[in-house]
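To keep things clear, I will list the structure first and then write my remarks on it.
All protein chains of the complex are present and in place, except for one that has been dropped.
In order of appearance the chains are A and B, and numbering begins at 1 in each one.
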Amino acid sequence: MNKALRTLILVLLVMVVLLFIYLPVAWLVISSISTRAELLSTPIHWIPQQPTLQNYLNIFFPSRGVSEVARTFRITLWNSFVVASSVTAITLVVGSLAAYALIRLRLPFSQTLLIGIMGTRMIPEISLVIPLYIFASRFRLLNTPTILIVTYLSFALPFAIWLMAAFFDTIPIELEDAARVDGCNRLQTLVRIILPISAPGLVSTGLFVFLTAWDEFFFALIFTSTVAAKTVPVAIAEFTGRYVVDVGSMMTGGVLAAIPPVLFSLIFQRYIVSGLTAGAVKG
Amino acid sequence: MKNLKTLFALTVAFALLVGALGCQPAQQAGPVTIRVLTMEQAGPTVEEMNAIVEEFNKANPNIKVEIEYVAYDALHDKITTAMASTPPAYDVFLVDDIWYAEFAKAGYILDVTDRITKDMRDKIFAASWDITTVGGKVYGMPWLLDEKYFYYNEELLSQAGFSAPPKTWEELVDQAKVIKEKGIVEYPIVWSWGQYEAAICDWVTLLYGNGGRLVDDSGKPVFNDEIGVKTLEWMLQTIDEGITNPASVSYVEEDVRNVFSQGKAVFATNWVYMYDLVNFNTEQSQVTGKVKMSLMPAFANSGVQSATINGSMGFSVAATSPNKDAAWKYIEFLTSEDVQNRYSAHLLPIWQTSYQGENLNKLMGYTPANATTVPMFNEQFPFAHVRPKVPYYPEASKALQLALQLALTKQKTPQQALDEAAAKWVELAK
Partner (left out) sequence: MVRKLTLRQYDALIGFILILPSLIIILGISLQPILSTLYFSLFEASRGINASQTFIGLGNYVALLTDAVFWAAIGRTLYFTLVSVVLELVLGLAIAQLIHTRPPGWRFLRTSLIIPWAVPTIVNGTMWRWIYNADYGALNGLLSQLGLIDKYIPWLTKPELAMNLVILADIWHSVPFIALILQAALATLPADLEEAAAVDGANALQRFLLIRLPLLRPAILVALVIRTVEAFRVFDIIYVITNGGPAFSTVTISYLTYLETFSFGHIGRGSALSFLISLFTLVMAFVYIRILYRPEEKL
């Protein structure tokens, strides 16, 4: 095939994919800076004629009369951050120990255990919520970040163990043997040899856990209702009242909620790619 | 019951064992804490609700009220989950009209019949007691009174040559045909017929406005009788004739406002919240100053003058709350004539005395919208119907929503669809 033609086709394809990705995002951003009047105009104002940052100002510099959700939105962003990063940290530490044990140490039934652990990830949240609520209520953990951190581990941990086991498995056993000859015990091997090598895997697992925890809605909805622990998805949902739906604010909340995960992903992009590579090759 | 309790105990014991979380914190001395669960956008603003709490806490040093606000969509699930633990996570909660029978049967809400004074009985709207009464027993104080109203765009209507809004649905169809012919709007009326409770609200309005009923005196479903089928056929016909906005079949109340506020519909039915937003809020509406309300139409020759849906809410005490008296005290305070008269900028009071004399002037003067909505409420409320107080209501409602949707999307005939829903209601009642 003609080389120039081939490049042209490829560029066109890239453009199509980019359009598919960015059109909805653009609409999200445009909606967030449109007035309600423009949102409801026919034909559609693709570019707002009177763009406004009012929705953003309401959240960051609330004046009187601004709704409670907008006023406390910053706090919920912080709550989400605390919960998601704690879950990520705990998951990485606890999960990497378990994954290492399952892959490298001659644990009886390790295969069965791994499948069993992955199996718990198949349980829908909905069937865990009532027993967990009773527990949370008994220990006065409702409306605390703690209960979210604990319950998020139910889906984050099995998945992280599964992913990390795959990463660890790609590390040549010879490396480890060498370390052991040098007199390192198992833990030292893990900390000094395995973890540094699998850093990309850890980062991409961490990011995956962070995104999942950031995204979680159902547990947060049931377990929290005050600003002490309410997370961003719940806050966004609360822009819907009994009847009134504040579309502009919702879209604004959406843009703000997407920024931290996107930023993290961009910062760690290099690791994600190499991490996924390691994980994906071995599965 | 015993099994459940044992299981919960086991659950906790097991959690204790594995969690090694130590012992329960000791009960603190001092004022009793009353936790209240309500919703945002419940009429009064959060600031107003907080101010009422502050007043109450000041007047009652031995009680401390803590209030939480959630979205309406989360309210039902939060209450039912909260009641699974003992003591419950909340002592007082806001209950929607349609949940009263379910919660009463489940034993979640306290029977307060004996706590209702004669003064309350006499001075509070009789129709509002329907909201919190199940099987003759009162389970809470009515608080947030609402019903659907008929809205019309006066300017567009007069462009079509009509000087008065329709009094019957037949008249509405005639007017709508002229409006459509003259090209004033494409679809003259918009409804909330999506697969939500909203559809039931519009259906009740039309059905009762045709002389029909959901259930008869013995509780048997009768909405699939001739009147019910005719009403549903009428709905379908208005879609086919292009009178009803076809998107209504996926719409809820807010979509109705979006369409009506841009002058894309001449008629709409909606709750009271829409009036202020479409007639006075220039940022959100293109039709400010042109919106009028009138008595909800009914079908001609049905013998009904008007009918609408009663969509109110009430405050109740958790039946398992350790501090029932303190909880009730707060509800009494919140719904008292004095507090309601002072905080009525965004709330229609439950006290008939609030609509008389000096109080009425004050009430109508709170906001420009109140000047219209307060008298309109007085006029329309006697025609408001509550949905059946049956404990299986959520399931029954879903079945009816499905029937309406099946008919409106032409997958089944109105008769077939309604018959199936009625059969489901009979089965549920067993």
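Basically, a contact is a pair of C-beta atoms (placed from the backbone, for glycine too) under 8 Å apart; a residue touches a chain by one contact, two chains touch by 3 or more.
This is a predicted model, so every value here is computed, not measured.
Although one chain is not drawn, the whole complex shows that of B:129, B:196 or B:355 it is B:196 that touches it. For the chain missing from the display, the contacting residue among B:52, B:189, B:259 or B:363 is B:259, taking the whole complex into account.
One of B:50, B:250, B:288 or B:336 touches the chain omitted from the figure, and that residue is B:250.
Residue positions on chain B in contact with the hidden chain: 1, 3-4, 7, 11, 14-15, 18-19, 76-77, 80, 83-84, 102, 105-108, 194-196, 245-247, 249-250, 255, 258-259, 264, 319-320, 392, 394-395, 398, 401-402, 405-406, 408-409, 411, in rising order. Seen across the whole complex, the unshown chain contacts chain A at 7, 10-11, 13-14, 17-18, 20-22, 24-25, 27-28, 31, 39-44, 46, 94-95, 97-98, 100-102, 105-108, 110-111, 113-115, 117-124, 126-128, 130-132, 150-151, 153-154, 157-158, 161, 165-166, 169, 186-187, 211, 214-215, 217-218, 232-233, 236-237, 247, 250-251, 253-254, 257-258, 261-262, 265-266, 269, 272-274, 276-277, 279-283.
One rule holds for everything that comes next: only the chains that are shown with their structure count from here on.
Centroids of chain A and chain B (each the mean of its C-alpha atoms) stand 37 Å apart.
On the side of chain A, the complex with chain B involves touching residues 35-37, 40-42, 67-69, 129-131, 133-135, 137-140, 142-143, 221-222, 225-226, 234, 237-238, 240-245. Residue ranges of chain B in contact with chain A, taken from their complex: 8, 11-12, 15, 19, 21, 24-25, 37, 39-42, 46, 68-74, 77-78, 81-82, 84-85, 89, 252-254, 257-258, 261-262, 264, 270-271, 273-274, 277, 283-284, 286.
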